[in-house]
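Could you have a look at this structure, given as structure tokens, before my questions?
Omission of a single protein chain aside, the complex is shown with its protein chains in their original locations.
Here is chain A:
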């Protein structure tokens, strides 16, 4: 226990790094996936290849990616950029399917009337299509956020891993406390992030949880 007290600074530092490494890729991935998904619904032939390609990307082992990226980007092996790029790739590969499915979930008569009342193409996407896609997109966001939080720890193998570095520390010193602290904190992080996302979704989509219609005549 005294180890925790003595190393609060270190733990806090790793926690912050962990959060940063996990969340920034989610944000970047979302920014990339939404326009990409929109293009895929405009040009329908693109959708399935994109989803399939995302599936392949996601199946790449993360360690391989952490090592290959510096070679491709010319970044230092110990740069956090590597982790961020790798996790952004994972995020996009997962989220693209949800963005496409979400945009496809807009009922045809809603889309038809959005066009007919005079929304321009881009305005329609922002004001009608995306809001309706939010529940489906958020399902993906929740999965990818939790996945990223757990995947950051793998980066510890190459020296940057947020709370994962507590694992390496523990193994090196054959000492369990840092490992337990790391596990508990990353679990807590994942849980809190999920609660925040669920709350955010509820705030964004009050319409999605209204009661079914009351039976009334016309």
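What we mean here is this: contacts are C-beta pairs under 8 Å (C-beta built on N, C-alpha and C of every residue); 3 or more make two chains touch, one makes a residue touch a chain; residues count from 1.
Here, contacts and distances are computed from a predicted model.
Novice: Quick one: find the hidden chain's UniProt protein name among "ABC transporter, membrane spanning protein", "DsbE family thiol:disulfide interchange protein", "Cytochrome ubiquinol oxidase subunit I" or "Osmoprotectant transport system ATP-binding protein".
Specialist: "Osmoprotectant transport system ATP-binding protein"
Novice: Could I get the residues of chain A that touch the absent chain, sorted low to high?
Specialist: Within chain A, the residues touching the omitted chain are 107, 109-110, 112-120, 128, 131-132, 205-208, 210-218.
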